[in-house]
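One structure below.
Omission of a single protein chain aside, the complex is shown with its protein chains in their original locations.
Chains here go by letter, A, B and C, matching the order in which they are written, and residues are numbered from 1 within each.
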Amino acid sequence: MIIEGAFSTIKQINKMGMVGMVMLLALIGIAVFAPFLAPYDPYDLTDLGEIMQGPDARHWLGTDEIGRDLFSLIIYGARISLLIGFSCAFISIFIGTIVGLLSGYFGGWLDDVLMRITDLFIVIPRLPLVLITVAVLGPSLFNTILVIGVLIWAGTARIIRVQTMSLKKRQFVDRARSLGASHFHIVRRHILPNVMPLVFANTVLVVATSIYLESTISFLGLGDPTHISWGMILHYAFVSLAMTFEAYWYLVPPGVMIILAVLSFTMCGYAFDEVLNPRLRRRQ
Amino acid sequence: MKSKNYFVKRIGYSLLTLWMILTLNFFLFRMLPGDPIRLLFSDPRVPIETLDKLKAQYGLDGSLLQQYGLYLANVAKGELGTSFVYNTPVSEILAERLVNTVILLLPATILSILMGCSLGIIAALKNGRTADFICLSLSQLLWATPVFWLGLLFMLFAGNLLPLAGMETAGASFDSWWARAMDIGRHMAMPMITLSLVMLGQYAIIMRNSLIDVLTEDYMLVAKAKGFSRTRQLFSHALPNAALPVMTLAAMNLGLLIGGAIQTETVFTWPGVGRLVFDALISRDYPVLQGAFLVISVCALIANLMADLLYKQIDPRLEL
Amino acid sequence: MRDDPYFYVKDLSVEFQLGKNYYTAVHQISFDLKKGETFGLAGESGCGKSTAAMAIMRMLQDNARIREGTVWFQGRDILSLNQAELRELWWKEMAMIFQASLNSLNPVKKVGQQILEVLTVREGMNNKLAWERVEELFTLIGIQPERARDYPHEFSGGMRQRVMIAMAICLNPSLIIADECTTALDVMIQAQIMNLMKDLNKKFNLSMIFINHDLSLISDVCDRVAMMYAGRIVESGPVSDVFLNPAHPYVQMLIKALPSMEQGTAQLLPIPGVPPRLKEISAGCSFLPRCPYGDKGCSLEVPPSVEIAPGHSAACFKIDRLSI
Partner (left out) sequence: MKKSLFHVNDLNVWFSARKGFTLFQRNRPQKFIKAVDGLSFDLFEGETLAIVGESGSGKTTAARAFMALMREARGEISFEDRNILAGSRAGRIDLRTKIQMIFQDPFDAMNPRETIFKIVSEPLSIHRKNLSVNDRREIVFQALRDVGLTPPEDFEKRFPHELSGGQRQRVLIAGTLVLEPVLIIADEPVSMLDASLKVEILNLLADLRKKRSLTYLMVTHDLALTRYIADRIAIMYLGKILEIGPALSVLDRPLHPYSQALIKVVPTLENAGKKKTVLTGEIPHPSDIPKGCRFHPRCPQSTDLCRVQEPETKEIVPNRFVHCHNVQPRVEHTNN
């Protein structure tokens, strides 16, 4: 019933949301069908073209500093970037929602304690914290996902907490309390179903943030060398001084893909937000 | 009297957060089996005397709690350990690099706030029309652009316009400090523009949403009914109310700004704290990393506190 | 017939744009107002009374527009004024007081400052003179002048409404439109505000258009009243005539459904059915579905307004059959 309720609101998203949705589905399509779409297998380092070659018939987007076909690299890169984006988002949404629900619903000292911890993660600049933690743990796909997921839940926690506190003041919660409903009953039937649409919209925004963050970490050299993400491609480009080679085919496409991914999720998340709280809509 | 109470409370919370930062910083480098400090002993690169200095400095033989106590004492004394690579006290390196980062960050922040807010205002005033859609999409596009990539792009296409690396032309001598400042200015242009363009998107979106909210309020209807001109309605009534949420969110964004600085400084080799972190990451120079992280977090904390207290002075409704 | 009428509305219609097509919210309403008179515009929520007020004040939302009609005020039709002329008219000739519960005061500006701004900008007063005028206004509305330096959130609902009244009269307009100005206020505070409004009416010969859903309040404050239903004026006239012997079936049933302090505990009869929505406006009389006297004749065209006593008229085909 919750999902059905959420989808009925999606039908009304404005055109920005539709554009975002189309891009998002396209990206997921690329990621899933990467092996069929990519002309070459980037992980197989035997059949390599010339080094730093511009786009030509055999390599639509040219080759990198060791001759791998960039077009295939980018297609496979979609896989890792989206994988990391979604998994980090789900970890941080899971933690954020629980922290937000607990501190919003119970309040009192629990709220104070959880809020101080949330403040900590909001005050501390995110990138250095993630960089150093990944560096200490050792750069691997699993570590990156774990670290990002565990360190960026603060924003979600705050939003969910505010929503939970406003729901707690609603009269239908008072009505349930006057009926002697248990905390579990109230949260299950009244708080969660009304918070889920916001969680859904926020998840989409957090996926965008995770993709953005992952690409930055990989660029700064802390990506998992065994898996290729768009950030990793740009790292190799930077390290191999592609700028001096004027290798636009090496530098531009990965960045464009990152932007498209982040944009598509932000647009979708933004459209849900516009539907969920009408204040953004033009004055009726 | 009341605002004093608010003042004391906010300071109290910040001190608590500071203590948490210190604790996090301490444990960050002693986590899990791959404890970097112990790893060092098996690393041939590190000279013997650094190892002894390390043993003394971190009191590695003592229990975790003793190390923690020692660590806190050191930090209090401003003693952040010595860098493996430069073999000089971390605090010295950081002091010099921090100045460079502030020189870069301050104008970038001001620039992005000014441009962002004006873009946001235009979008809000033209709410629903194409101008709004363009501003909104542009801001979202900029906000979704990785800072480092924009830097690479500038390097690729605008290579020869402005210097692309370092803070000053190497080896040049300048007759007046003004000439030197101009030279730094030219070197700073590219990284600053890159950073503020991306941050601009965030401020535009925040200002647009906040202003749209305010424009639908009733006191705006009253302001119109009082026969005020559109500009007076905007500047005397709408903006003062719309600016408040922008300030709070701007304070919260300081963390992201520093993240952006790390990327810009890395790409443009600007000798700030950001570049220092990048280099330390590559060479796994943990004392520098630990010190840099501490300094960055404390600066962000102070900036947040100041923004919070400034907000109290402006918004009369806050009485705690 | 009258040499120079002070204020009248003639066949004013307002329509809203929802999606692609337009829906009429106010249908050709007409009423007039003499100088110094208080005129009531009453009806249940959704009957179009606030839309009419906003149309008269030329402050309609951007998706509403005035389809036809004239609003004659002090020698000219204000529907034909352009933005500059309107800006001259607003607050100097015609001011407005909004609902008490809304935040009509700018939360980040001191209340005195908000009135001072009107005086200095619109009247060109210097600060010292303007500040004296503000303090004079505050004593007039019964608040200590030094409170002019406080912020809106430091005032109770009743106090905020008094400040709104002070702001409305600061440029001595000749007409005030009060839209539900005492809703959400307690009965004691409401009485204080009503007494204040009556004093101002007498002292400055201030004419007022008073919009409210509470008939007892309208009868207390207004000289004449127009009852609105589904965007049309169904009955208008002196308050005593309209409320003591109402002609239109809707007004009769509404007054009978009003629990009053005097009469005993006789069973009150609610009006069956529900008022029509904006989109369901029918051709004939819109009260037909709920009217006990209605028949096929009422469904053909809109009943014209018939005068049944000097100044007292009602729009209903069945006037003669009703027990007046």
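One rule holds in what follows: a residue touches a chain if its C-beta (ideal position, glycine included) is under 8 Å from a C-beta of that chain, and two chains touch if they have at least 3 such contacts.
These numbers come from a predicted model, not from an experiment.
Trainee: Going by the contact rule already stated, which one of C:D32, C:D150 or C:D220 would touch the omitted chain in the full complex?
Mentor: The missing chain is touched by C:D220.
Trainee: Of C:A191, C:L278 or C:V302, which residue touches the hidden chain?
Mentor: C:A191
Trainee: Pick out which of A:N194, A:T209, A:S229 or A:T266 touches the chain that's been left out of the picture.
Mentor: A:N194
Trainee: If you put the missing chain back, which residues of chain C would it touch?
Mentor: Its contact residues with the unshown chain are 44-45, 156, 158-159, 186-192, 194-195, 198, 213-217, 219-220, 239-240, 243-244, 253-255, 257-262, 265, 267-271, 274.
Trainee: In the complete complex, the non-displayed chain touches which residues of chain A?
Mentor: On the chain A side, contact with the omitted chain comes from 1-2, 5, 170-172, 174-181, 185, 189-190, 193-194.
Keep in mind that, in the parts below, only the chains that are shown with their structure count from here on.
Trainee: Need the most distant chain from chain B, centre defined as the mean of C-alpha atoms.
Mentor: C
Trainee: Just give me the whole-number Å value for how far the CA centre of chain A lies from that of chain B.
Mentor: 22
Trainee: From the mean C-alpha coordinate of chain B to that of chain C, what's the distance rounded to whole Å?
Mentor: Each chain's C-alpha centroid was found; their separation is 54 Å.
Trainee: Send over the residues of chain C in touch with two or more other chains.
Mentor: In chain C, nothing touches at least two other chains.
Trainee: Under the touch definition given earlier, write down the residues of chain A that touch chain B in their complex.
Mentor: Result: residues 16, 116-117, 119-120, 122-129, 131-133, 135-138, 208, 212, 215-216, 219-222, 234, 237-238, 243, 246, 248, 251-252, 254-255, 258-259, 262-263, 266-267, 270, 279-280, 282-283 of chain A touch chain B.
Trainee: Where on chain C is chain B touching in the complex?
Mentor: 57, 59, 86-92, 95-96, 98, 102-109, 117-118, 121-122, 151, 153, 167
Trainee: Would you pull the chain B residues touching chain A in the complex into a rising list?
Mentor: For chain B paired with chain A, touching residues are 13, 16-17, 20-21, 24, 28-29, 31-32, 34, 36, 127-128, 133, 136-137, 140-141, 143-150, 152-153, 155-157, 159, 209, 212-213, 215-216, 252, 254-259, 262-263, 266-267, 277-278, 281-282, 284, 289, 292-293, 296-297, 300-301, 304.
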